[in-house]
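Missing here: one protein chain of the complex. Every other protein chain is in place.
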């Protein structure tokens, strides 16, 4: 439910409506736009009678139902696009943000070499895994705290803000100390305990879409972060699970356009996990920009053949530089139609 | 298996190899590139002994296994991209081909109004359904022959070649008489009787990917057409079935890039069925061009609210004109990284 | 829309309602139950006014909307289960029908050996492919007419009615001459030209669910057959396409129970394609019977290792005999709960 206050509503009247909403066991979410105030009612307000009473409160102009189940992530209460800032980098503004770096931090040398190269090629942020969610317990699980320290150092040296994944609520504090942005991995998109913990940090959160999450479930996961108090959320499409095995996942680029219709939050794309093949990353990246993505997050490794994780989908340093260059190329030309039918041809017609 | 003949191989020697292949109950597919001849062995050649004997035939330079199961659709024997020409329009060349028109031909007026408008907006070909595959037997099934005649007329007037779907082997002849290109719908991608019939027409075929077809199955369906004698095949990605219900299908744009890696055939995209929502068609179209598609096929209707089929995903005439205009826009700019760390910051580092 | 006539409605009144329905450009489907007549309105009747007029026609008791989109396949007009008879075998009756035989007819010897063995083991019908839909044009495509003749012969000798797949409308007549039941393969479930041709044969049809067909789409495909004039339709669940690769398809047994709720038609299960693994066929067969399937269709081969198609999922002759034996075993016992808490334990409670 959204309550629109009249332009002349007083602070007292606004406070009165808020109290009334809280009296219904709901939460009031007050939003000001220019000279207007709109109050969102979060939770399940009871019968129509309460709604009617609310609409008769002093200063209220209109009461309308919320049709989206995610009032804070949705556009009904927030028609303008949100910009999320991370260490000077702006997601959701006019420009496309490129995040790049290795899947896992494997060593100082590997990380710094990559960080410097992606910075030189034009990346705006650095990625790197310290805690790795691995399907098998016997696979490399990340260097943990050591990797966090290296990431902070590499970020400082290159001037690139750092994003890294956090797997466990007990690591949130340490990761938030070292990184500029915290990533929720696809497999944790509905780890509600983790979402609640991240809602309480001041750090922006990069929320990956789960491999079997609908767009609606994804936005409801974002709603957990927003309702919990963290407004700095960037969404990331990284491919969903389908029957197709030629690519690692099926990158759902229309979902990016749809999520941006339904939500005011920035949406970026991970073409590395989305395709799982180095050779497809550049084309998928250009398509992501064309579909309206606010950014890209790309895996890069100085020697992908020897990477401890995700080698087949990591670009080389040179490959990444080429990709960056290609992102500004004009689109392929559209064929001009052949000349209209000749007079003779037209005369054949009835 | 591919047999590479030496540059000096005589016509006799080539014929000898072909006879030997046919003696193994296989088909020989002879391909000449510049001064060289390559012979593909289609079918399952027996044991290693035959292969060895083949490699010792006069004029043979080398024999190598085919690793792709679709030798004619694949790139091993055909590294160069194929251009398919339809009434002067070239698929797979340097430019992107745009096909547009109504889902179904509903009336002379509706068709001609649409055809003129999409021509004026820059489309190169006209689409329109005469025989409609409908999930329910009670839904509008298309105007049939009447629609075919209207399509031919509208194509002639506007100078746009026409593509339309054929549902039944018994209709192939009539459709081939009226249309410039025959479409195999997604639900018929593995209708092998239809593929065999289409392999015998001289008309180019537009082969849609089935809603649950892997890329491999799609290319094998193309192989039916090619092996049956029709080399003029254009592939069309139109979305696959997944758990996501926010869009009608999940448009698999990475599959376009992958299909173009695996095959020399042109690949176009149908963003109308791929998304099922008018509002998403422009973004999906731009993404399709960016991912490397050789063309687009787009549903357009003068009054989508009253369309007999697919209204929600049809663009208006104006909407199509806007889309055409937007296809040439330069991509969104990539954010430049912020200036490197200051000296002071760097001095903090160990 | 369903029109219920009053018990005393005259033939004249019934005919009057039918004419009125046809005047609305709809088809009337008259169904008598005991002393009552119900008339289904197929097609899209116009506005509420027509419906109101219809309800005031002489002899009409009530007019209700049809909520299912498949009036003939659905249960609204046909609450009782339908029994489809094929050469004395009854699908949809009290007993489970088992169809067995090879994937493809490969030779007289292979077919007769299998037919005799499955008969001896208790199968009620014989299956065998004459025309094979194969993903690759280079795979074995079936023996065609020769196989049809062999099937008829083997059916006569063993007394087992025969079911075989028909791929093309032009083959319907020949297949209907040789076989007792015609199968629509999964990939042809929405080949509407084929469905229309099969609607005109007097033979019962086995309609497989498409690998990406929803239950609703499956019942609408059956509606094509029923609306076209063939009431003898048996549905067959054979697995759908999902991300799981450990099994060839994902056998959707709950869909069998759901289809039987929504439709009066018999539903059988194909555990061979549903799992793709010989070792899983027996357990899946027992589960199919337990979920309510009216029958099973199982691939059996005297020497699966050398089968020209589907070897890995074919049972051996002995394996099939064991399976038949196991279908009558009582279910695994349910654990009895441990004795209730002792008095002492209860006394601890507040």
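Should a chain be cited, it is by its letter among A, B and C, assigned in written order, with residues numbered from 1 in that chain.
As a working rule, contacts are C-beta pairs under 8 Å (C-beta built on N, C-alpha and C of every residue); 3 or more make two chains touch, one makes a residue touch a chain.
All values derive from a computational prediction rather than experimental measurement.
Novice: Quick one: which shown chains sit in contact with the chain that's not drawn?
Specialist: A, B, C
Novice: Specify the residue from the set C:123, C:265, C:300 or C:317 that touches the hidden chain.
Specialist: C:123
Novice: Which listed residue (B:37, B:124, B:242 or B:309) would be found touching the missing chain in the intact complex?
Specialist: In the full complex, the listed residue that touches the missing chain is B:242.
Novice: Just name the one of C:157, C:173, C:303 or C:318 that touches the chain not displayed here.
Specialist: The missing chain is touched by C:157.
Novice: If the hidden chain were put back, which residues of subunit B would touch it?
Specialist: The list for subunit B reads 241-243, 245.
Novice: Which residues does subunit C use to touch the chain missing from this display?
Specialist: 87-90, 93-98, 119, 122-124, 153, 156-160, 212, 214-216, 240, 242-247, 250-255, 257-258, 261, 274-275, 277, 279-280, 283-284, 286-292, 324, 327-341, 345-346, 348-350
Novice: State which residues belonging to subunit A touch the missing partner chain.
Specialist: Contacting residues on subunit A, toward the hidden partner: 42-44, 69-70, 133-138, 167-171, 187-188, 190-194, 210-212, 217, 220, 223-224, 227-228, 241.
The rule is short, and it goes like this: only the chains that are shown with their structure count from here on.
Novice: From the C-alpha centre of subunit B to that of subunit C, how far is it in Å?
Specialist: Taking the mean C-alpha position of each chain, the two centres sit 34 Å apart.
Novice: Between subunit A and subunit B, tell me the centre distance in angstrom, where each centre is the average of that chain's C-alpha atoms.
Specialist: The computed centroid separation for subunit A versus subunit B comes out at 33 Å.
Novice: Among the residues of subunit C, pick out those that touch two or more other chains and give their numbers.
Specialist: Residues 241 of subunit C touch two or more partner chains.
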